[in-house]
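Not every chain of the complex is shown here; the ones you see sit where they belong.
Per-chain numbering from 1; labels A and B assigned in written order.
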């Protein structure tokens, strides 16, 4: 079992990770809290972003230094971009600044539910793959969209569990299940919408390869403890998947043997 | 003088002005940044030879927390 723990690795674009927990770096009460949460999570791969800052409120490179000190691999995102063009240019800026070809591709299609725009997403993914990026697209659970992204060259997909920041969990287990059944050749990561550890555990039990989240940890009363809680939940879900869940039954079935029940007599 | 927008703030710069000079005047010298002009990414190696034009919209971005 210990053996398994060390051998059961997540592979993304030919790179292996022992942790299946991708964590975001936004919304924490303080940078220190963020660092402690990352440590507690055991995450090896953390998301971050690029934003304008006014010279005045300019803090120099403090945040950036802190992030580098975590020693984690970086996954810049294109959060907030609303067109393929915006996402592509922000991806280029990220690649240069963070010196990494890895990109969490977000193209938002609606300000209200912050869902991915399936159309712009595919255009952006195709172009970025062509330019040599390692694209992790934040997508819906739409099977056809997912197949198009795979055809575009994405070697991992990140379907949502629920809209960003809602904590609603796996809203559509039916579609997620059939997505997992249909796409077996590349990893699938549940990204966004998870609110509690049990939801993350359920995602891995279903066969998803990892989860990416931010709000559920950062907005917990105790983000550090919650990061640990998710880390354990993700491991539990993965083990549960590998151990093979019992068959769910419609009717009850005694665990304690019925044979040899005391006090029972023929003449009853 | 060139009227440009840097991170959506109006700014005036002496012409001619390359990206490197703009970054300095905008107060981002020595910092970890990336640049786009009118929505198009500008690579570091192009800073010197890329001139700012009248009414350009420049984005200068820095790392921030993200999900």
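By our rule, a contact is a pair of C-beta atoms (placed from the backbone, for glycine too) under 8 Å apart; a residue touches a chain by one contact, two chains touch by 3 or more.
As the structure is a prediction and not an experimental result, all values here were calculated from the model.
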item	value
Assembly formula [one copy per chain kind displayed, counts for the whole file]	A x4, B x4
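Going forward, only the chains that are shown with their structure count from here on.
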item	value
Interchain centroid distance [CA atoms averaged], chain A/chain B, Å	34
Chain B residues within the chain A interface of the complex	7-9, 26-28, 31-36, 39-41, 43-44, 59-67
Chain A residues within the chain B interface of the complex	24-28, 34, 47-55, 58, 60-61, 63-64, 67, 76-77, 79, 85-86, 89-90, 92-94, 96-98, 164, 192, 213-215
